[in-house]
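Quick notes on the structure that follows.
Here the complex is missing a single protein chain, while all its other protein chains stay put.
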Amino acid sequence: MLPAPSRVLLQAWENRAALAENTLPTIRATLAGFACSLVAAFVLSALVDFLAPLRRALFPLLIVSQTLPLVAIAPLIVLWFGFGLMPKILLVALVTFFPMMVALVEGYAATSKEISQMLAAMGAGRWRIFWLARLPSALPYFFAGLRISITYAVVGAIFAEYAGAAKGLGIYMLNAKNNFRPDLVLAAVAVSAALTLALFGLAVLIQRLAMPWENAGSESRGGKPSGESR
Amino acid sequence: MLPAPSRVLLQAWENRAALAENTLPTIRATLAGFACSLVAAFVLSALVDFLAPLRRALFPLLIVSQTLPLVAIAPLIVLWFGFGLMPKILLVALVTFFPMMVALVEGYAATSKEISQMLAAMGAGRWRIFWLARLPSALPYFFAGLRISITYAVVGAIFAEYAGAAKGLGIYMLNAKNNFRPDLVLAAVAVSAALTLALFGLAVLIQRLAMPWENAGSESRGGKPSGESR
Amino acid sequence: AAQKVTVALDWTVNTNHIGLFVARDKGFYDEAGLDVDILPYGDTGAGTLVANRIADFGIAGVGLFTQRAAGADLKAVYAVVQQETGRLVFNADRSEIKSPKDLDGLTYGGFGSAWENTLISTIIRHDGGKGSFETVTLGTSAYEALANGSVDFTLEVSTWEGVDAELKGIRQRGFRYADYGVPDEHTTVIASSDAYLQANPKAASAFVEATRRGYQFAVDHPQEAGDLLIASNKDALTDPALIHASLKMLVDGHFLRSQDGVIGTIDKAKVEAMGTYLFNAGILLDGDGKVLKERPDFGAYFTNEFLGA
Amino acid sequence: MTRLELRDISKSFGALEVLAGISLHVAAGEFVSILGPSGAGKSTLFQLLTGALKGEGDMRFDGAPLDDHGRHFAFMPQRDALMPWRRVIDNVTLGLEVQGMPRRAAREQVAPLFAEFGLAGFERAWPAELSGGMRQRAALLRTVVQQRDMLLLDEPFGALDALTRAAMQRWLEGTWQRHRWTALLITHDVREAVYLSDRIYLLSSRPARIVSEIAVPLPRPRTTGSDAARQAAVLEAEILDTLLDTGADQASFPQTVQRSFS
Partner (left out) sequence: MTRLELRDISKSFGALEVLAGISLHVAAGEFVSILGPSGAGKSTLFQLLTGALKGEGDMRFDGAPLDDHGRHFAFMPQRDALMPWRRVIDNVTLGLEVQGMPRRAAREQVAPLFAEFGLAGFERAWPAELSGGMRQRAALLRTVVQQRDMLLLDEPFGALDALTRAAMQRWLEGTWQRHRWTALLITHDVREAVYLSDRIYLLSSRPARIVSEIAVPLPRPRTTGSDAARQAAVLEAEILDTLLDTGADQASFPQTVQRSFS
């Protein structure tokens, strides 16, 4: 039922030009969309953190935005925004936004009471407390969310292409499928998986760099050197 | 372009029987699939926590499983498992599994060093440490993951139906769309959103019940009463 | 016990499928000793389902040529329509489009198959154009995209989307393929696989014959057949007027049954003509993506032997 | 001049009455200590002062109602509340940064104090790499560099050995004298209270009331001289007596204390 991996590889190589040509637009949409959703997740999560009522109002909306079956709304978005980069960026952003948002909001809430109290006593305003304590506290949560998100980014772009595009890995897959070339479908799938793995690796790397304290004082078995239980 | 909300509501009401009939299979697939992925996430995350090498081997695989563009593999799943409940459950599980898995793994890693040391000194084996410290430490992370997951569950089921099903909200949408009834598409979308919201609410409720200590001693502004910074 | 037979659809339920539902609900399949399960339409193409033996039969179209050339085990066994029902459409207010050559440079909303571009290029070039246009793959969204102006033109099944547009008062114009150098064809056929047909010749005959009875009945009693189709697809078919108007066109236009009374039989000449056309266009590729060098034996792409008398 | 004045402060957590009408005051430049049994409500009092909790009663600072809790106090919480994600030096400069001092200037200002606090060489360490006592000293350092009107210290020396503790106390006394800071100290160490304070409030066990107010009329700086030491010893004994007496109405707790040892 499935073509042999060797065949997939061979065909991927033979069709490398076409694959490359179709990978580029997907990468572009992925990165642009992800960048947007990253910014949106930070801005919105911060907003929601500052304005609790907004949170109560916004969260259901955000959840609903996630519940919209992509299969049903992707075509709509494509119809509204045309076949350019825009609808793909939007869809990628829509797909990747929520995990980061949820993770950030949960992460803010995990801030140690003692630390925020101390900052307040130092005269730090809400914004400073956010910046100095809540954001760093949310970092491990954020990275968990980021890793989830980033695996969806490429898939989101491909999905968007399925809904309507001129070029891209999604279109390539669709055409290969319709023309009965499961080997080429899998070749494109492999490319998309490789892309995602690369992005995921990047995320892990960034986490290492962004949280150097996580490995400090951890010369011991089991667990991280977090100040204390939480 | 879009039908008026009033019309959507009216039509939803008029077609309530058909909607209900198509919602049931979707709910069934959602719940069954979600239950599977919950169990799988716990079992696999625990396994991976115990066997670090397994983690290094399994994670790329899991990531790849997430990068497989659903659009490309949904048909395959139908080819393998036919048109029954099975492929839907599988797809829902596939879609919802990853956020919980990542969150749990990240959560285990957030266990306080001091607490695991103390447990080890008490003679607790790895399994006990896992059960007594790592799992509870991972709970807030898990619930962040759960919330993300649960928003994907319904969407996943609908998606699976698009690939091939006899009944379900996805099929209903597809038919409504191809019969040029955007109002009914939106009615079905509304039902799916309501379903997801309900599930999300349930998750929040369960979190409250499962983590009663999170509100203990929090009679103070800002932050949770977590023992200490982490 | 009745033998189980499955049949996969190529699109959401529409009047092209009328014979299947009539045969099922009127008990023709029962009488033939069959228990027929009509599989719903989904992302997984009917051709794929049949070639992979997930479904025994499936509704297919031109795709059958490209897929079989690429090695898919597919064989047409029944012609749902006797002539081309497809049409190239665009909105009537596009006054600048006077003939196909004006389509050069415009955007086509397509379905993701290789033959679409060939077909449209042929039409444009036949009219003196260059045959170059943008393709955006949209699938089932193509018609919304056309309505909302996102694409300039698409292909339709005129007995379905065309009828709908007319009923809704959406003014459209179109070009018929045959007027611009594309051979006439059975736009919609029922296909099975060699593997299935060889292993189940009796059931195949029984199925094809009972299906023909279904279409026959629909042609003779379009009103009753239409109601029946609606009744068994309450959720999907919400507009009875469309069904009946579409059926009327299919019957009166002699699509389901030709003027000569031919129903279901596949015309070898049409298959050969279409196959040759596609072969010459160079879009028949083998399993490795190489252009077929030898003209295949299109006689193997179909059979009428299960139609009985 | 009275700097801080609390009148009839009460606080309950649900059914648990913690503070039952605490009135106290601290004059400008005065060093006042609060001594009281564990679980009495001392830290809760500080949480009220820093605005982390709301209670009943009247709190005034320099005569005005205390509303901008963040402007007046340099607060050291009982648990160190070091930020695991900041290096030690950046934890120490935190208060200055919050006050708007540029990072570089803040670092320059605190750098010399690292040696005095026994933290030299650990500027760029992460909190997780410090010992318990080093964490506490870092937290104290973070507090004192803030140069606020008033210090609030919640058991600042609890995790320190006798020597380090003595050195820190001496440093605190000296610096306090030089800057004429106002200070309110929570401690469980009677000697520490006597050594550092001008006045001491003794708290009862929960619900906390003020059972005694003791002036410490020892000369400053409190460096040497066996005369002062003898006076201090007398005061200590007096305080322990008071604590023992008030502790006695707390039935559930064993009260027999070796006077000779504690």
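Letters A, B, C and D name the chains as they come in the text, with residue numbers starting at 1 for each one.
Heads up, the rule we're going with is that a contact is a pair of C-beta atoms (placed from the backbone, for glycine too) under 8 Å apart; a residue touches a chain by one contact, two chains touch by 3 or more.
The structure presented is a predicted model; accordingly, all values stated were derived computationally and were not measured.
Touching the missing chain, out of B:I27, B:A40, B:L58 or B:M211, is residue B:M211.
Of the candidate positions D:H25, D:R60 or D:R191, contact with the hidden chain is made by D:R191. Screening D:S43, D:T93, D:T143 or D:T182 for touch with the missing chain picks out D:S43. Residues touching the missing chain, restricted to chain B, are 112-115, 117-124, 128, 132-133, 136, 139, 211-213, 216-218, 225-228 (touch as defined at the top). The chain not displayed touches chain D at residues 13, 35-44, 78-79, 115-116, 118, 120, 129-134, 136-137, 154-155, 158-167, 169-171, 188-191, 195, 222-226, 228-229, 232, 240, 243-244, 247, 252-258, 260-262.
To be clear about the criterion, only the chains that are shown with their structure count from here on.
A separation of 86 Å divides the Cα centre of chain C from that of chain D.
Computed centre separation for the pair chain A/chain C is 40 angstrom, with centres defined by C-alpha atoms. For chain D, residues that reach two or more other chains under the stated contact definition are 47, 51-52, 79, 81-84, 128. Contact of a single residue of chain B with at least two other chains is seen at positions 1, 71, 75, 79, 113, 162, 177, 217, 220-221, 228-230.
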